[in-house]
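Single-structure report; data block below.
Of the protein chains in this complex, one is absent; all others appear in place.
Right after this comes chain A.
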Amino acid sequence: MAASTCILNFVKCLIILFFVNVSLALYADQVGKFDWNQKLIGKVKYALFDHSTHSSKRIVVATEENVIAALNSKTGAILWRHVFEKTSVGIVHALYNVGNDVVTLTGGGNIIRSWNSATGVLHWESVASKSTATDNPQSLLMLEKKTLVVLTSDTVFAVGLATGKIKWTAEVPNKDTVVYKHFYTDLDNLYLIGTVEGSHVTIATISLETGKVKLQTQVPASWVLLSTTCKMLQSGRLICFEPRMKYLYSLQPPSGDQFVPTALSDVMGQLMVIKDVSFTDLHADSVGVQVAPDHHIVITVDASGQAKLVKDLPQVFGIDNLSGEVIWQKLIPGIVPFQQLGKETLPLFVLRTTAHFPHPPEYAVLGKHKATGNGLLDVFNPITGRCMTREVIQLNYRVQHVSQLAQHDADFVRPVIFVDTNKLIHVYPETATDVLMEAVAHNYLFSADADTGVVTGYRMSLTAEKGFTSEPVWSVILSKDTQRITNVVAKRQNEHVHSQGRVLGDRSVLYKYLNPNLVVFTTEGQDDQEKSYVTLYLIDVISGQVVFSANHQRAKGPVNIVHSENWVVYTYWNQRLRRHEVAALEMYEGRTQSNTTAFSSLAPPPTPIVERQAYILPYTVVAMTTTITEKGITNRHILLALADGGILDLPKALLDPRRPNTPTAEHREEGLIPYMPEIGAPKEMIINYNRSVFNIDAIYSAPAGLESTTLIFAYGLDLFCTRVWPSKMFDVLKDDFDYWLISVVLTALILSSIILQKMAARKQLHAAWK
């Protein structure tokens, strides 16, 4: 009995899901019509010019995003690319060119892989199991005897080049006192060069065949520190840079027993203000010296004036969303991002849109100054990229909190307010103090401190002595000792809710609890039995009331959250059952609405009814967002970026906490899909078809001018931009509309009706004359 109803429900669910699937997929000829994607590689760490005899010129690079790729040196196109793990396990520590192959060292110095540099196919990989993984292992070196040598923090091992077999592993001598950073080989021996801070440089000679330490010598060098930059040249010479006296010391192991100093000013010719020096590998005998003057731009200067390397700074790009090409890009010198909950952010504000001609549109980027830590604001025109003020605005205070007001001033600019560390409030543009005066009465601020675990609400006030200040009004302590705040998610400011409630199967209305001041906080912690848990708090940030809280025991982050309208959807990892789960939460006021005109946090409605449900996700979600439209009429879809490179488009109806286990006629009337524990990822719902995008950081959605369309932009390592139609294109003619057929039929009918009319008239005339 139960089995048959179960099967029946399953079949019904499949049928419903079938219809849901078919209505959402793209057509094969729509590929590339509305979307574009770009595969990127990240900030280059190591680069090798391919010395193999192939005709196409190739550069093999390893980047800070843990990617190795081969680029065409003429066009920059990616020939092949391999993406390693995003965590520290995937950091590429070294990249070395060996004939037709490229060898990489990853995994904390443990895993060596050899790749064919033309095709990117893996030849072999091997692991040195005895060494412990570190974050900073040293580079590889090739020898004539077809052996690769790797140095990690406490071991050195040799790998055969042809098959990857580990030949020998040895511990470095005196690993507690000496830090080994360089090595050099000749035919029979390996020389390890390590430093003891403040006293000397040690050279250990190790046999290449067996790995046994033959000899250890010491060279006195009282100037040497752990942070001294040194470089081993291919000819066997060691060069170190001593920053205090600006001297270059050189040593020729193994025979050398003295460091030979040369002043840098003699070498460089002119005396520049030299702060920091690092070396690059150019030729066997010469060295490229990178010198960083105060302009924060790094150039390599050597004898023949070769490659110019520019150090990466956070940049702002203006990209055309139809084609994906970069229209403008700008460099903001001296800017550094803020650290927020473990992530780096550079807040971007829309001060004025293009809707107020003749005022040009204005955007602002806020960052920290690299040296002083004070705020740095860049106001620019988003269409051209040009700065609107003469130069970047330097604020003379540290910004602790930044927010944007909803009201705009006479020039249609929505001001941005900054709260500094002394709780004083500043506003940009400075002329907008009247708007601020008005806003002071109605706007409140809140801050969540991840280090102390305290969420504080502030109100703004105008005092005679200090001007605008903020003072705390309430605080909620999410105890710091056992848990840590990991996410703070508020609703989008430009979101519009179309319907106030949900129509149930018996034609009554269940009113939604729409609180615009609700913010979701998640904390992750460990209880006294070392079991991790995730807690969710929904706090009204004006009154400080904790509206709802939920706890998941034996669960772990990272938690991806979407908060919109009256619902919250979040994913977490269930440790006990070893699977990812998604939970959906909806809040309702009930059958009656408490306040039909406006919501007030100071006179709040009664505690809402919360409906919750959780589902299993058979895949890993990396980022999540929801679609948003101008009026909020279209259905909501949740977009999930998966670890395998697809972006999944799920209807919100699948994540509806009211989904029944045993549907009745009323549930069917309401249109609820019966409950199934697993939410799959059918291929038709993947909006980027087979153009995988890896290591996505976040997906951004924006309303388009049309109510049916939402613009989606996913960014991370790769970029992907497209449009989605959650309720299909109801306000636009479908793109395979048969203009041709209809116009042909129409003209044919018109012509035939004219001709037949004439023929009928002629026949009548003939008949009349008979």
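As a convention for this text, contacts are C-beta pairs under 8 Å (C-beta built on N, C-alpha and C of every residue); 3 or more make two chains touch, one makes a residue touch a chain; residues count from 1.
Operating definition for what follows: contacts and distances are computed from a predicted model.
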{"item": "Per UniProt, the name of the complex member that is left out, chosen from \"ER membrane protein complex subunit 7 homolog\", \"Histidine-containing phosphotransfer protein\", \"50S ribosomal protein L14\" or \"TWO-COMPONENT RESPONSE REGULATOR\"", "value": "\"ER membrane protein complex subunit 7 homolog\""}
{"item": "Hidden partner chain, touching residue among A:Asp29, A:Glu391 or A:Asp481", "value": "A:Asp29"}
{"item": "Of A:Asp320, A:Glu471, A:Asp527 or A:Asp644, the residue in touch with the unshown chain", "value": "A:Asp644"}
{"item": "Of A:Arg390, A:Arg507 or A:Arg578, the one touching the omitted chain in the full complex", "value": "A:Arg578"}
{"item": "Which of A:Thr119, A:Gln315 or A:Ser743 contacts the chain that the document leaves out", "value": "A:Thr119"}
{"item": "Candidate in contact with the missing chain, chosen from A:Gly90, A:Gly318, A:Pro360 or A:Gly544", "value": "A:Gly90"}
{"item": "Sole contact to the chain not displayed, among A:Ser475, A:Ser692 or A:Ser727", "value": "A:Ser692"}
{"item": "Residues of chain A (touch criterion as defined above) contacting the omitted chain", "value": "22, 25-29, 31, 80, 82-87, 89-90, 107, 110-111, 113, 119-125, 127, 129-130, 132-133, 577-580, 616, 618-620, 622, 643-646, 677-678, 683-684, 686, 689-692, 736"}
